[in-house]
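Removed: one protein chain of the complex. Kept in place: all other protein chains.
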Amino acid sequence: MSLPVTNFKPQFNITRASHVVITAKDLGASCAFYTETIGLVLTERTNDVAYLRGLEEICHHSLVIRRAGAAVCERIGLRVMTPDDLDTAKAWFDRQGVRSAWADVPHQGRTLHLDDSVGTPLEFCAEMEVVPRQLQEYHTYRSGSPQRLDHYQIATHDVETATRFYTDLGFRITEYTASDDDALWGTWMQRKGNTHDIVFTNGRGPRLHHFAYTVNDVHDLIHACDTAGSTGFGDCIDRGPGRHGISNALFAYFRDPDQHRIELFTTHYQAIDMETPPLRWSVTNPRRSQLWGMPASRRWFFEATEFAGKPVHDPLLKADPVTLESVLCAQH
Amino acid sequence: MSLPVTNFKPQFNITRASHVVITAKDLGASCAFYTETIGLVLTERTNDVAYLRGLEEICHHSLVIRRAGAAVCERIGLRVMTPDDLDTAKAWFDRQGVRSAWADVPHQGRTLHLDDSVGTPLEFCAEMEVVPRQLQEYHTYRSGSPQRLDHYQIATHDVETATRFYTDLGFRITEYTASDDDALWGTWMQRKGNTHDIVFTNGRGPRLHHFAYTVNDVHDLIHACDTAGSTGFGDCIDRGPGRHGISNALFAYFRDPDQHRIELFTTHYQAIDMETPPLRWSVTNPRRSQLWGMPASRRWFFEATEFAGKPVHDPLLKADPVTLESVLCAQH
Amino acid sequence: MSLPVTNFKPQFNITRASHVVITAKDLGASCAFYTETIGLVLTERTNDVAYLRGLEEICHHSLVIRRAGAAVCERIGLRVMTPDDLDTAKAWFDRQGVRSAWADVPHQGRTLHLDDSVGTPLEFCAEMEVVPRQLQEYHTYRSGSPQRLDHYQIATHDVETATRFYTDLGFRITEYTASDDDALWGTWMQRKGNTHDIVFTNGRGPRLHHFAYTVNDVHDLIHACDTAGSTGFGDCIDRGPGRHGISNALFAYFRDPDQHRIELFTTHYQAIDMETPPLRWSVTNPRRSQLWGMPASRRWFFEATEFAGKPVHDPLLKADPVTLESVLCAQH
Partner (left out) sequence: MSLPVTNFKPQFNITRASHVVITAKDLGASCAFYTETIGLVLTERTNDVAYLRGLEEICHHSLVIRRAGAAVCERIGLRVMTPDDLDTAKAWFDRQGVRSAWADVPHQGRTLHLDDSVGTPLEFCAEMEVVPRQLQEYHTYRSGSPQRLDHYQIATHDVETATRFYTDLGFRITEYTASDDDALWGTWMQRKGNTHDIVFTNGRGPRLHHFAYTVNDVHDLIHACDTAGSTGFGDCIDRGPGRHGISNALFAYFRDPDQHRIELFTTHYQAIDMETPPLRWSVTNPRRSQLWGMPASRRWFFEATEFAGKPVHDPLLKADPVTLESVLCAQH
């Protein structure tokens, strides 16, 4: 392996993870889950689609849920800084031979659709409708009081190929996992100046492992767990609360009524300066995954959301089942 | 001064502070304040009276608010262990020449009314209707999520006389303030095994300075402040957040729409063992009042709720105005 | 089953769980664990014994660790209110045919040794040396900042017999678990006015499952986990963080270098009034054990500390292995 190298002069400026579009078989149940059990704000809802956002978010949506017969992820969204960046992006992808297409998406400015190098469906936009920031409406805070969408984690059959796509676009690797023979098992990449906007890990893919919202405080994280317990979703937590070694996030993972996974976590550290090298973790070091406590469930390791219409590939790197089991159960 | 001595074999068993009865000029506004801005649970409400309780409380009410033309406190309630204790109490007060009378109070068992030695109107009962404990209904938690009524603080013209009444009933002094010439300025007294159920401090009285509910966590306390800010009661906080030297409570004090004062605080330390002597603080030691931070407002020092029909007396101990000012402003 | 009935007029007054005496093979390692990883205060240490306490505790010790060749629990301690209570207790146990003996224990007043009805070695005392309360020495707070010893949990072969011993001494049952055929599987019993001072659960016993210290805050609990992660004890957490249905404690369990188990938890609810009946949980209800999240490890369920010189008996109630497994893994 040679760790993919960031292009520090990308031709257009991707700024952050922006929004995720998923489908639900029962839109009412899904809305109830995200507002009551998780604590998101419902911006707007029609019969067929619901738009939600975090408490500090001033843009119209960071989570879009469409009613559908099957539960999938349609797209993950990335913001670029200006409308000009969109045109530059289109031209650049054209030159690279990456197919892209303009799309008309409600409540967003011009939107560009394309797939990344491992089949993840993306959409880029530069503008979104602005709604009131609910940050200081403290009497409306519920459950984990999630503040903003932060990042995505994608399972992919080919971490290196995925990573190269994003480093070419200016993403920087803050942390990564590798085996002793230098195969790349996972990469944490960022544009917004902290540990990650997007993560790729080795597995059957492309599949959306989870999307993540920040919470302000340890207390908010535990209150979300308690709230899940009292709304009947106590067993929807398939990992945590715990502390990741990678990125230092204090996390809990929840499964929604369609088994999409949402992470709530406390924010990570700042990563802006150039002199900080990517941090390497051995894939067999259990501290990479948790600094303490009980291991994740098998559900957390093996279940994820497929992307609409995207075939799933077996991973190029095969986990030795004995090793994997020993990693899973290292502590217990 | 000789510090009043606890009677460790009282003839009846007072167990804890139980409930407070106040009046409000606008019952709707008062209910809205206590449920939304503070986070209490509304057990029941009629046109003329509202009953509220903390999240962990299984008894029908710990706060009773009656509609009235003037805002006063009618009574503060103390629990005794058994109905037999009530009869023993009645007989004992009769022998002491303290007038007492049976009262019929909705949702409570037999109730005994009397005034303490400085004119504070009390009611004793041994039983109350039981309602569901809302402790594990986490999705209903709001603002400070107050758990239970804990104690009262009363301003009195004669702390020593007040204290003697309660030590005769088996109350123990955990902490107290005194001047250099040994005059008693304040006493913190308890029956339930932690720092206080009732507090008397020198001032115009009898007046109810505040009643206090416990909160679980620093975060709950601050969230109550933030919620007050967003519901329009940001300036109803007349002291705190801060840390008392006495009792170690982390506190914030809120004024309700009728200017009754409620304290939210994190619970104090356990005080059960006999070998622990009462802790003395000098009344001129600013750390008694706060371990750090900004002093209380003048409102906090001088404003309190009168008791219905009870004349208010000037304190026997006069604060030297210069001294008082210097205490108030010691830090700023 | 008929639930054992509390004797509300016990002849002597037990007030609280007081201290636990365990042994360690490496006293230095054990002291380092309890001070650095857990955050207890070291009161005093000699070559052969260490005395520790919580931050708010004014008594000399709540944890005694003796150097020994094997790791066992020697005794658990209970406080009585006055020295007179000790004499009354001795006479009462003599009349009951329970063997007891006076012991001379450093830093404690007169101490009475005896075994309970299922073989748990107890010691009662009324007095202990007083040392400075470290409650307001905030710069010395470390890790979980544990405040005070709260309770013990004992695995016993016969929960009903154990329970009857304590209800005869005035302990009240706040919560309990029972099977559908009314067999008693666990009892949570208290003297100090909240959910428990001592717990008995069905299993091979007598064995000390854990002793528990209170922490002030969710944050303290998680900081203890993080600290365990950074001092090399990340895998010493064999359950949690999680929320018990029974008692509502937010908990984490840690194993010390000799595999003794200490629980840190946020305090439970007040339980003083007489009209509150014991709360029954079905032993097959997974919410009794956790309101949310991942199940306990097998280590937590099956490992515990033996008492010095006390034979261990198989439980009278046999868990159907299929049932047990399904309970353990109900959620995952």
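General observations
Chains: A, B and C, in written order; residue numbering restarts at 1 for each.
Note that contacts are C-beta pairs under 8 Å (C-beta built on N, C-alpha and C of every residue); 3 or more make two chains touch, one makes a residue touch a chain.
Remember, predicted model here, so these are calculated numbers, not experimental data.
Within the set B:Gly170, B:Pro241, B:Pro278 or B:Pro315, the residue that contacts the chain not displayed is B:Pro241.
The hidden chain makes contact, of the residues C:His223, C:Arg239, C:Arg261 or C:Arg287, with C:His223. From the options A:Val5, A:Ala91 or A:Val130, the residue with contact to the chain not on display is A:Val130. Counting the whole complex, the residues of chain A in touch with the unshown chain are 8, 15-16, 56, 58-59, 79, 81-82, 126-128, 130, 133, 135-136, 147-148, 192-193, 216-219, 245, 248, 266-267, 269-270, 272-276, 291. Residues of chain B in contact with the chain left out of this view: 218-219, 222, 225-226, 228-230, 233-235, 237-241, 243, 250, 287, 290-294, 297-299, 330-332.
Hidden from this view is one chain, which touches chain C at 36-37, 136-143, 217, 219-220, 223, 226-227, 229-231.
Definition applied: only the chains that are shown with their structure count from here on.
Chain nearest the geometric middle of the protein is C, using mean C-alpha positions. For chain A, the chain whose average C-alpha position is most distant is B. As a whole-number value, the distance joining the C-alpha centres of chain A and chain C reads 42 Å. Between the Cα centres of chain B and chain C there is a gap of 33 Å.
Chain geometry summary: the mean Cα position of chain A and that of chain B are 49 Å apart. The set of chain A residues that touch two or more partner chains comprises 219, 226, 229-230.
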